[in-house]
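I have placed the structure first, in the form of structure tokens, so that the comments after it can refer back to it.
Then we have subunit A:
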Amino acid sequence: MTNPAHATDCILRTEGLSKEFLGFHAVKDVSLNIRRHTIHALIGPNGAGKTTCFNLLTTFIPASAGRIYYNGRDITKSDPASVAIGGMVRSFQISAVFGQMSVLDNVRVALQRKAGGTFAFWRSARVLERHTGRARELLAAVNLEPYADLCAADLSYGRKRALELATTLALEPELILLDEPIAGLGHEDIGPVTRLIAQVARDRTVLMVEHNMKVVAELCDRITVLQAGEVLAEGSYDEVSNDARVREAYVGGAHA
Partner candidate 1 sequence: QISDDVVRIGLMGDLSGPYSGNGGPGSVLAAKMAIEDFGGKVNGKPVELLTMDDQNKPDVGLNAARKWLEADKVDAIVGGSASSIALGVQTLMKEKQKPYLIAGTVTSDLTGKACSPMAFQFLVDTYSLPKAGVQTLIDKGIKTFFFVTVDYAFGAALQTEATRFIEQAGGKVVGSVKHPLGTTDFSSYLLQAQSSGAKAIVILNAGLDLSNSLKQAAEFRITKGGQSVSVFGMTINSVAAMGLETAQGLNITVPFYWDRDDASRAWSKRFMERNNGVVPTYIMAGVYSAVTHYLKGVQAAGSDAGPAVVEKMKATPVNDFMSKDVKIREDGQVMRPVYPVEVKSPAQSKGKNDFYTVGAAIPAEKVFRPLSEGGCDFVKK
Partner candidate 2 sequence: MPDTLFGFPLAAIAGQVLVGMINGSLYALMSLGLAIIFGLLRVVNFAHGAQYMLGAFVAWGLLEYLGLNYWWALVLAPLVVGLSGVALERTLLRRLYHIDHVYALLLTFGFALILEGVFRYKFGATGQPYPNPIAGGLDTPMAFFPWYRLWVIAASMGMCILTWFVIERTKLGSYLRAATENPNLVRTFGVRVPRMLMLTYGLGVALAGFSGVMAAPIYQVNPLMGSQLIIVVFAVVVIGGMGSIVGAIVAGFGLGVLEGITKLVYPDGAGMVVFVVMLIVLAVRPQGLFGSLR
Partner candidate 3 sequence: MTATSTFFDRHRTVLLAAGALALLTAPFVAYPIFLMKLMCFALLAASLNLMVGYVGLLSFGHAMFFGSAGYATAHAVKVWGFDPALGVLFGAAVAAAIGATTGVLAIRRAGIAFSMITLACAQLVYFIALRSPFTGGEDGIQNVPRGKLLGLLSLQDNLTLYYVVMVAVVAAFWLIWRVVHSPFGQVLTAIRDNEPRAISLGYRVNRYKLLAFTLSAALAGLAGGMKSIVFQIATLTDVSWVTSGEALLMGIVGGLQTMLGPVVGAMVVVTMANQLSAFAEAVMIVQGTVFVLVVMLFRRGIVGEINAFLARRARLGQTPEAAAVPPRTPRAGAVHD
């Protein structure tokens, strides 16, 4: 917090972030500035390095070069759990739920992390009851309330995605990283989930990867376009979508 500008303005900043896999540059010299209380989209063709970027930002994989500053603090060498505890939480592109636990417990386990006392092996699990109310609220927000007592593994694909979103929100993160939150959802759910994201973003920051341009247009304040690991363009939806290079590399003719 030495620099007040970071605290108020930029929640996440990277400098020259790069990742190389055995000579293949998945992410090359990416500098991002994510402003607080905005929804920022990371788009780009498949294989552009978006998910890799997420993995780097949450330190799931170590960067080959470059720095990451979160709230002005250098977290490049941190570990994923600490990053999450620090308030930056991600969702996964390929859906990730606790399949053997009930839908409700999936959310509660996240709430519990926030509340602490998770090493208490001598206490009764009944202490978790206090999270039930909040958990049901979150489930209701993603239309999963009726399935609260099902095993998460038995949900259909789209509902798993919704559950993952609810779990992520449970942690009330300062910064949420969403990897394709809309993918796999039915149309009827796209609207509510989009609204949900808009709603949660009101008092926090969202960085999301999404291929659904309609959703991106509706939600995002700012867009960074990646191509072949490098930043191709950055700006508002209108700026970016009118960029010829972006059209050629990503949007394609039909969406012009």
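Here is the rule we go by: a contact is a pair of C-beta atoms (placed from the backbone, for glycine too) under 8 Å apart; a residue touches a chain by one contact, two chains touch by 3 or more; residues count from 1.
Picked so that all candidates are chains of the complex that A comes from, given by their letters.
Computed from a predicted model, the values in this text were never measured in an experiment.
Although all of 1, 2 or 3 belong to the complex, subunit A touches just one of them, candidate 3.
Listed in rising order, the residues of subunit A touching candidate 3 in the complex are 58, 60, 79-82, 84-85, 89-92, 96-102, 105, 108-110, 112-113, 117-125, 127-128, 149-154, 167, 171.
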